[in-house]
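I'd like to ask you about the structure that follows.
The complex is shown incomplete by one protein chain, all other protein chains being positioned as in the whole.
== chain A ==
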Amino acid sequence: MTVASTVMTKRKPADGSKHADADGGSKPAGADRGDGLLAALFIAPAMFGFVVFLAWPTLRGIYLSFTRYNLLTPAEWVGLDNYRRMVNDPIFWSSLRVTVEYVFINIGVQTVAALCIAVLMQRLTKSSFLRGIVLTPYLVSNVVAGVVWLWILDTQLGIGNQILGALGFDHVAFLASNEWVIPSIALINVWRHVGYTALLLFAGLQAIPGDVYEAARVDGSGELRTFWKISLPLLRPVLAVVMIMTVIGSFQVFDTVAVATPGPGGPANASNVLQLYIYSSAFGRFQFGYASAMSVALLAVLSVITIVQYRLTRAGESDLG
């Protein structure tokens, strides 16, 4: 509420003069009277939510990362202790490594698969029924996805291993072995999200004007060439934004791991992703300060990646003209 009221009070002295330039004054002057008050009223609920549950928690999280805090006694300022501990904590580094491994597999497979689906949808059929089908997994929660694949990938009875067996391969302990657990989790999440990503890319493809394709056809360009020379380059801004969104999303993997792997962090912390470690530090050991410090680290990593990605991919510019 505080910010909403500042907006309200700030507005008053500037009444006649300054605000009219906002959008060129296309309205009769009299109609503007009271806009500031009205705006404050209309924004108040959203502003309340923004300040109380987004802005303030962000600042508070940063503050808590410099404290020792267990929820029961007041937070005690400890300076950089949590960060020092973090740097020397092998589990933190292993969880970061595991998370990065997950992100790479997840993004790699998901982007290629989504691109493939999007192009197929564009070139084969525009049926919204087909689009509905690929979106279905997105409708179920990560928990549901985790439980189903836990069953499908079960070492003994899972249909996945039954098929492997029938093909003459050994059974694989997908979710219970150190080397398979992260790739398996990544693929489960690809299954759930690939349809959504594909639809975003499909929309991007649809926005490419048809005459570009027409020209390519006249030039005798084949499907593959058209894809590499036209679809992909013109899709770049959409692809870039989608990838930034997926990277941010996949760094926050938690649900699937919590559901589909045994115990906290799996064998030898092989599936102890960063979020899981943050969660268990906070709620398993009540080290809210330490957990906050790791959240700050995650935020820092995400910001750097987002900015670098944005720059590298020139996500803000379009080649469509």
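Simple rule for what comes next: a contact is a pair of C-beta atoms (placed from the backbone, for glycine too) under 8 Å apart; a residue touches a chain by one contact, two chains touch by 3 or more; residues count from 1.
The rule is simple: contacts and distances are computed from a predicted model.
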item: Complex member absent from the view - protein name from UniProt, among "Fumarate hydratase", "Carbohydrate ABC transporter permease", "Cytochrome C oxidase subunit IV family protein" or "Type I-A CRISPR-associated protein Cas5"; value: "Carbohydrate ABC transporter permease"
item: Sole contact to the chain not displayed, among A:Leu115, A:Leu175 or A:Val238; value: A:Val238
item: Residue touching the undisplayed chain, where the options are A:Leu80, A:Val112 or A:Leu139; value: A:Leu139
item: Candidates A:Leu64, A:Ile107 or A:Ala270 - the one touching the absent chain; value: A:Leu64
item: Residues in chain A touching the chain absent from view; value: 7, 10-11, 14, 18-20, 22-23, 26-28, 31-32, 34-36, 38-40, 42-43, 45-50, 52-58, 60-61, 64, 71, 113, 116-117, 120, 123-144, 146-152, 154, 156-159, 162-163, 166, 191, 195-196, 199-200, 202-204, 206-207, 210, 213-214, 217, 223, 238, 241-242, 248, 251-252, 254-255, 258-259, 262, 275, 278-279, 282-283, 288, 291-292, 295-296, 298-299, 302-303, 306
